[in-house]
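A single protein chain has been removed from this complex, and every other one stays in its place.
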Amino acid sequence: MPLDSDQLLHAYRQMKTIRLFEERLHDEIKTGEIGGFTHLYAGQEAVAVGICMQLTTEDKIVSTHRGHGHCIAKGCDVIGMMKEIYGRAGGLCKGRAGSMHIADLDVGMLGANGIVGGGAPQAVGAALAARIDGKGRVGVAFSGDGACNQGTTFEAMNLAVVTKAPAIFVFENNHYSEHTGDAYAVGTADDIASRAEAFGMRAWRADGCDFFSTYDAFAELLEHVRGGNGPAAIELDTERYFGHFEGDPQRYRGKGELDRIRAERDCLTAFREKVRMEGSVTHAALDQVDEDVAALIDDAVAQARADAEPDPANVADDVYADYF
Amino acid sequence: MPLDSDQLLHAYRQMKTIRLFEERLHDEIKTGEIGGFTHLYAGQEAVAVGICMQLTTEDKIVSTHRGHGHCIAKGCDVIGMMKEIYGRAGGLCKGRAGSMHIADLDVGMLGANGIVGGGAPQAVGAALAARIDGKGRVGVAFSGDGACNQGTTFEAMNLAVVTKAPAIFVFENNHYSEHTGDAYAVGTADDIASRAEAFGMRAWRADGCDFFSTYDAFAELLEHVRGGNGPAAIELDTERYFGHFEGDPQRYRGKGELDRIRAERDCLTAFREKVRMEGSVTHAALDQVDEDVAALIDDAVAQARADAEPDPANVADDVYADYF
Amino acid sequence: MAIMNIREAIVATLHAEMERDPDILLLGEDVVGGNGTAGGPEAIGGIWGTSPGLWAKFGPERVIDTPISESAIIGAAAGAALSGKRPVAELMFADFVGVSLDQIWNQMAKFRYMFGGKARCPAVVRLVYGAGMQTAAQHSQSVYAMLTAMPGLKVVLPTTPADAKGLLTEALRGDDPVMFFEHKTLYGVKGEVPDGDHRQRFGEARVVREGGDATIVACGRMVNFSEKAADKLAVDGIGVDLLDLRTTSPLDEDAILESVEQTGRLIVVDESPPRCSLAADIAAMVTERAFTSLKAPPAMVTAPHSPVPFARSLERAWVPSPQKIEDAVRRVLAFPGRSGQ
Partner (left out) sequence: MAIMNIREAIVATLHAEMERDPDILLLGEDVVGGNGTAGGPEAIGGIWGTSPGLWAKFGPERVIDTPISESAIIGAAAGAALSGKRPVAELMFADFVGVSLDQIWNQMAKFRYMFGGKARCPAVVRLVYGAGMQTAAQHSQSVYAMLTAMPGLKVVLPTTPADAKGLLTEALRGDDPVMFFEHKTLYGVKGEVPDGDHRQRFGEARVVREGGDATIVACGRMVNFSEKAADKLAVDGIGVDLLDLRTTSPLDEDAILESVEQTGRLIVVDESPPRCSLAADIAAMVTERAFTSLKAPPAMVTAPHSPVPFARSLERAWVPSPQKIEDAVRRVLAFPGRSGQ
């Protein structure tokens, strides 16, 4: 167990921030103040955090339509994010992105993506760029179980193997793509990692609801990739706590399924339990984090609400760096 | 060995027709009379014939940019094909297709395809259509080792597995995509079949320069698929005798490689040898086939040369079944 | 005549046509929904609710949930169509032509021509399009101009429930690939729908109103916005001819030209950026063919040359508004005159 208490607190704080961010959005969206599609990451926090906390700012990630968790874990400003999702002028992307396209290149977060599978080849490009720089940096693509059926994802894996790019494919198997189960839509039900292996890369498997399982598996993987051994993949078994997007009645869920995954598959609960057993962090410290994070989210929502909408006169700005 | 002498003669005639068709084109193209890109199938005849002779007209195939062999094997009119490749009015497609898009829906040949990987999903569609009809028909996609890197090919395999479509993926590994070797471009060098397996279908492997190896493996596969067991794949190890397209200087070839594959990997020689050993067909009969086929190809070229170019006034015909 | 909305008209037409013609099949993501889940098939259908009950009635061989693989979806439709079926393929968002364009453009659109007229490719692709729900840059686009440009495709955009039925029926009975556009903000629009068999020919614009002072040509949601503008103009005694194109390929050139020959003034409204747009297409066609009738340069009311933004204020500024249409009509009527009249 190589993590010290600061690191553990940091991990917990990040996961908790994601959780409260998403739970708060779940409530706020009902007010009608937030438009568009919002896909919440709650339930999968251990994946984003277990992975991103091992990356530097110079490592790049590309995310999915369900991107808030990856953003927060990679270091995006939470207040800027909230403003963005509210479509405000002070948002991380000036209100042009919204939930689905949120990005911050300064922290190596190359964007959430509205196109399922759109990000995977970009991670390979980031990896090829990193290799030229020669500092051992990597490009990471987050993909869902649904995204692993998109041609771009396959092409990206093959390209990474062929070019020996330091690219990492993270498959978050939350067992649903929209209203369809992975048991139906993924030919090799519940084994996405083997697809990556069939392209000729090593793959890891871990419990994506367990921070430590994710962290440890990814640590091994990252060493492998940073060591110049080409790409690698990891499949995480995880759960999504809310609907596909906000508004989804989730009639595809089994009876009691939501209660069960909340009770048995909560990465925050598991984390608390583990550190209590090991005595590495006090629960008082964790409680303090909870309080801090709650205040942060309150503040973010308040600031987002108070911020102005973008000036419509700027609608066509920033299409080009320069056009004439 | 279930093939009677008529079938053997048929198989030989088909392979020989393809061979002479392509060798003749190789010469004719030098005259400058044939425009565009022409990709010759010589060397791979055992694949097209070993497979297509087991299909009925109602089974559909989709082909590649290297489509002449599949056309002939599926029953397209050789004279119409030659006219088409010459761009004549009497061509199989009225001169609009040329070598790269030649098709004849009447014999279940849904088209050569200029887009690498373009055909695979269409074979799944043909297979889904066949399933509705319930007569045990199949949809077959021919793909090269290069095409097996295209996203559409992967998507098609997964879709076929998920929908349990009676689709068949034939991978003709001739070890080159244009000027690049499969050892470079296919992540799992020389094992394309395993990719199909990773999607959850059964895969066969055979020697694509040996008619009997191809025939037997495909017979097993076809029984499996016609039996309602979903899709399947087969990888054939084969050779292309000419350049990628006509005009290719082939500097990527090893020293003596072309001589070697002509000497050791010729499906026609192997076929003759095998039937001689078994005494199933006389060499005199095969010689007669050679003569007949040579005459047919002569005739095809003569007719193609004599045929008129399409009337330019018809350039925009047949874009729609009806437009207004 | 029944009153229903566009969504209901589409669902009813799919049910009726699939009943009538056993060759029709439907495929797309979540067109059944619930497959592979505890809830089971049809636990919940696609996010637009345009295919309920089809799986239960027509079974899994004709109503097929697919993985997220748009190229394969369209490609499978193309292959099924070449094999004698009439597939309906659904793109949950029209923007996903980005990941499936080859199968639309280089495959289904070209088969008939390339194959010397022997092929039939009666595939219908349903595309959910348009801005107005803050779905941002990758889920809000109106890609009809791109597809209108492609020979071999027919492009259809119903704006009323009656047309949704009539045009979809026509699409399902024709022999060409049809791009059937459904505007995401119009599903709830209600209206009368003819009972029984109802086909609406392609290439026949709908005359929404006749006014005589200027001609507004529009399609999709822009028809509704143009009506609002027309109402405002009517208050000032300005009467417009308003044409709903219904189909952009084929295009009802005659109806447009006839009206412009009367009014001498053309305003084309197009929910897309300006370059190589449908607005430009129609403006140029009219100028070429009715130059001497024109009393003023045709006006094009389009979105700006930018992606679709997320924020409400920005999206509203991006979409051509009734106000902008009204302004354009006034500007055209005031020509020659000072700019901004």
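Some notes on this structure:
The first chain written gets the first letter, and so on, giving A, B and C; residue counts start at 1 in each chain.
By our rule, a contact is a pair of C-beta atoms (placed from the backbone, for glycine too) under 8 Å apart; a residue touches a chain by one contact, two chains touch by 3 or more.
The shown structure was predicted, so the numbers you read here are calculated from the model rather than taken from an experiment.
Across the complete structure, the visible chains that the omitted chain touches are A, B, C. From the options C:T13, C:T66, C:S83 or C:S277, the residue with contact to the unseen chain in the full assembly is C:S277.
Screening B:I115, B:A294 or B:A321 against the full complex identifies B:I115 as the residue touching the chain left out.
When you scan C:V31, C:I47, C:A72 or C:A109 for touch with the missing chain, the hit is C:A109.
Interface note for the absent chain: among C:T185, C:Q262 or C:T287, the touching residue is C:T287.
Not every partner is drawn; the one left out touches chain C at residues 71, 95-99, 101-103, 105-106, 109-110, 113-114, 136-138, 145-146, 148-152, 249, 251, 272-273, 275-281, 283-285, 287-289, 291-292, 294, 296-300, 304-307, 309, 335-336.
Summarising the interface, chain A meets the missing chain with residues 60, 62, 91-97, 101, 103-106, 110-111, 113-115, 118, 120-132, 139, 151-152, 155-156, 158-159, 162-163, 317-324.
The set of chain B residues touching the chain not shown comprises 35-37, 87-89, 91, 95-98, 100-101, 113-117, 146-147, 149-152, 176-186, 189, 245, 248-255, 257, 309-317, 319.
The criterion applied here is as follows: only the chains that are shown with their structure count from here on.
For chain C, the chain with the farthest CA centroid is B. Distance between chain centres (mean CA atoms), chain A to chain C: 35 Å. Computed centre separation for the pair chain B/chain C is 39 angstrom, with centres defined by C-alpha atoms. Each chain gets a centre from the mean of its Cα atoms; for chain A and chain B, those two points are 45 Å apart. Touching two or more other chains at once are residues 151-152, 155, 158, 162 of chain B.
Multi-chain contact residues of chain C (touching two or more other chains): 66-67, 69, 71-72.
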